[in-house]
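With one protein chain removed, the remaining protein chains of the complex are shown where they sit.
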Amino acid sequence: MIKAVIRPEKTEEVVEALAQEGFLALTRVDVVGRGKQGGLSVGEVVYDELPKSLLLLVVQEEEVERVCNTIIESARTGRFGDGKIFVSPVEEVYTIRTGRAEL
Amino acid sequence: MIKAVIRPEKTEEVVEALAQEGFLALTRVDVVGRGKQGGLSVGEVVYDELPKSLLLLVVQEEEVERVCNTIIESARTGRFGDGKIFVSPVEEVYTIRTGRAEL
Partner (left out) sequence: MIKAVIRPEKTEEVVEALAQEGFLALTRVDVVGRGKQGGLSVGEVVYDELPKSLLLLVVQEEEVERVCNTIIESARTGRFGDGKIFVSPVEEVYTIRTGRAEL
């Protein structure tokens, strides 16, 4: 399972880039986040938390690197707050429509 | 940890079915998702993303199969968009009220 916390304004670009690589299935959640820099400072105002988009995808082991690279390339602006990608193990996947295990 | 992405209109039925099997504790998040079919087409309009309900439960290893079957049976309509279940490992569980580890 790949969890990517990205800028919300980059969501469409990332989803489109993933679709072009053949990864259509994903789940998206609106979240708020802050990185190690602890929010954005504009003058005296500190924005502690910023809206982020959390994308969840489950892909085959051998596709993880390609998916991560696709997300990095399409989500990156080069500034703080671009987000993170976390890869974690999945033991079983079921498709509810068919009832079948897929891994 | 069991993560189930289901149709939002099936949430009550699934939560009820899980409760009858003794699984009361769960967390629910409103998400949007699309499956491999890339959204729903109605005439010329393509609905790329559809609202989904993400259920999170943590159960004992030996209960995973029963929980997944319960979700599949109560969440299934047989049409595309019924959703997926992902099972992933959990290393530690703490109950905040007691401060105790449970796994």
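So that you can tell them apart, the chains are marked A and B in the order they are listed, and the count of residues begins at 1 in each.
Quick note on the criterion: contacts are C-beta pairs under 8 Å (C-beta built on N, C-alpha and C of every residue); 3 or more make two chains touch, one makes a residue touch a chain.
None of these values were measured; they are calculated from a predicted model.
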* Asked: Looking at the whole complex, which of A:25, A:57 or A:71 touches the chain that is not displayed?
  -> A:71
* Structure fact -> Out of A:15, A:29, A:58 or A:96, the sole contact with the unshown chain comes from A:29
* Of the residues in chain A, which ones touch the absent chain? -> 4-6, 29-38, 49, 52, 54, 64, 68, 71-72, 75-89
* Structure fact -> On chain B, the omitted chain is touched by residues 1, 19, 24-29, 56, 58, 88-97, 99
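Assume only the chains that are shown with their structure count from here on.
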* Asked: How many angstrom lie between the CA centroids of chain A and chain B, rounded to a whole number?
  -> 19
